[in-house]
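Of the protein chains in this complex, one is absent; all others appear in place.
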């Protein structure tokens, strides 16, 4: 079983088709599978339903697939950073299904875990609950939400071994681990590729069985959406701000 | 906020009361919070409902609380290793509620995650589904199971920092992480106690917010239930088995 | 002369307790972290998967893999742990976060909260707000008392809800209200900002409210 593919295009070969549902990891631009997104753009596949917490920003991340008009529908919790999104949406060219962020995360986790439906208090008594079953448990009202499975999941990891075991770094973990479990096929792009046994098995977040294909992206450029800094206060006695 | 207590008795002080529900981590004798179990024995608290995958063996682990007749009811998936259990059960002194192991694990995870109920295919069409709601999703039949929350969870971890961040070792992880999330109060016994910052934050399995009290058990003896070995084949040429 | 944004944040910080785990929303709530009393252990949760974070980084130390829920670069501290979005919202939904402080467009006297959409305008999404208000133990809203002379404390919210019966406390530039969201005891004005008067609040508040004896 050879899981490692030479480049993003090869890693997606044979997996893409018009109208499919794709889950894409990341929060904002943090931990997004950008090289795989670019390969999807290059493939020209169309009418995609994309499950992702956000939709990138203009020209970066999933924003690229908006520019190329390959996305028909987004299932997201927040898409406020993207002007192209607003334009296409207002022009009726793009559908959006908003899910509360925790409900979205749990629907994906449930899909991967063989749970077709669960109840959550989130959204009870709001628009989000309309058309969904609501039920009381122990005096509180809950909404029934469905598990979510995608035809393909694309995720970004910090490190992997050739077995497909994945490790994420800091807040770049976010939606990636659940999405890796909820794709009928999961393709991971990884910054560091190791041999089996080189990752401590207690530290593995995504066991290799969830990952069918891997591609090494050692030179991935990572983006910062909101570069917020504090000023260095001067070393004592110098009176300067550096 | 001082979470570290000097000994197991102190770590449980004020938390125990007759008739309460306690979750206890571990699978077989692996990863069980044995020192906390001993402290519960010494407290004399009675009529406990205990949620644990197994019930120890005679004289070890939760078996100790059977000997002392402090357990009224077990919620478990398998209790076959324990003669005292069988005796007390057949004498009508002990109740048992069997849950399929995965359903038990998921009920605990759901309890900690604010999910009052979920659907699973496990047990559909069997005795386990009797009295429970069953429903079809996408042509398959599922059983509705309820989330589980305990008055107290006791868990065993390999390493902790004083903030309560926990790390487990190998298969001693098992039920401990979910139970840590599903106790109204969670007390952890840990083999190695570190200062905050000494555990890589990407490796933490149980964030400190789930752990209210900690006790360091540096000399905990760990038990092996089924010591299974393979023979050493001799170094080439010696013709001996070692 | 009523509270400034900084003073509203300072007032909100009085709801912190030693050992609390807290989620702060964008805007004024973010400022609350500047008023955590020295010696008090308060860990900030960021719903994108981080518990325990520090201030913004120094220039050159920002890390694209280390952001908060506002997508801002932040820093790691000794108590930090990371986890997935599913685990993060399990924490939130499961009632393990002690306090959520967030902004609002409207709050009703029964604790209903609206802060995610205005019909007819482009909707950006609710992000994690619906989960936070449904799951966190105590929900404190910090907002201007009124917007362009329209009251924001209402008998009923007119905007689509973020949560029904979820708000415990509202801190505005004019004062502080508690809401008995479970007990049905309604809203009570418990503090006045310096310079604010009962008359001014009455004029700018559509919601019914009790007035605490101390006032």
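Every chain is named by a letter (A, B and C) in the order it is written, and numbering of its residues begins at 1.
Going forward, a contact is a pair of C-beta atoms (placed from the backbone, for glycine too) under 8 Å apart; a residue touches a chain by one contact, two chains touch by 3 or more.
Note that the coordinates shown come from a computational prediction; the quantities given were computed from them, not determined experimentally.
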{"item": "Visible contact partners (per top-of-document touch definition) of the missing chain", "value": "A, B"}
{"item": "Hidden partner chain, touching residue among A:27, A:142 or A:210", "value": "A:210"}
{"item": "From B:63, B:123 or B:183, residue that would touch the chain that is not displayed", "value": "B:123"}
{"item": "Residue ranges of subunit A at the interface with the undisplayed chain", "value": "1, 109, 111-115, 161, 163, 165, 181, 195-197, 201-202, 204, 207-210"}
{"item": "Residues from subunit B at the interface with the omitted partner, ascending", "value": "27-31, 53, 76-81, 86, 89-90, 96, 98, 100-106, 108-109, 120-128, 158, 168-178, 205, 222-232"}
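One rule holds in what follows: only the chains that are shown with their structure count from here on.
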{"item": "Central chain of the complex, centres being mean CA coordinates", "value": "A"}
{"item": "Relative to subunit C, chain with the most remote C-alpha centre", "value": "B"}
{"item": "Separation of mean Cα positions, subunit C and subunit A [Å, integer]", "value": "27"}
{"item": "Whole-Å gap between the CA centroids of subunit A and subunit B", "value": "33"}
{"item": "Per-residue overlap in subunit C, given as positions that touch at least 2 other chains", "value": "76, 82-83, 89-90, 92-93, 135"}
{"item": "Touching two or more other chains - residues of subunit B", "value": "113-115, 201-202"}
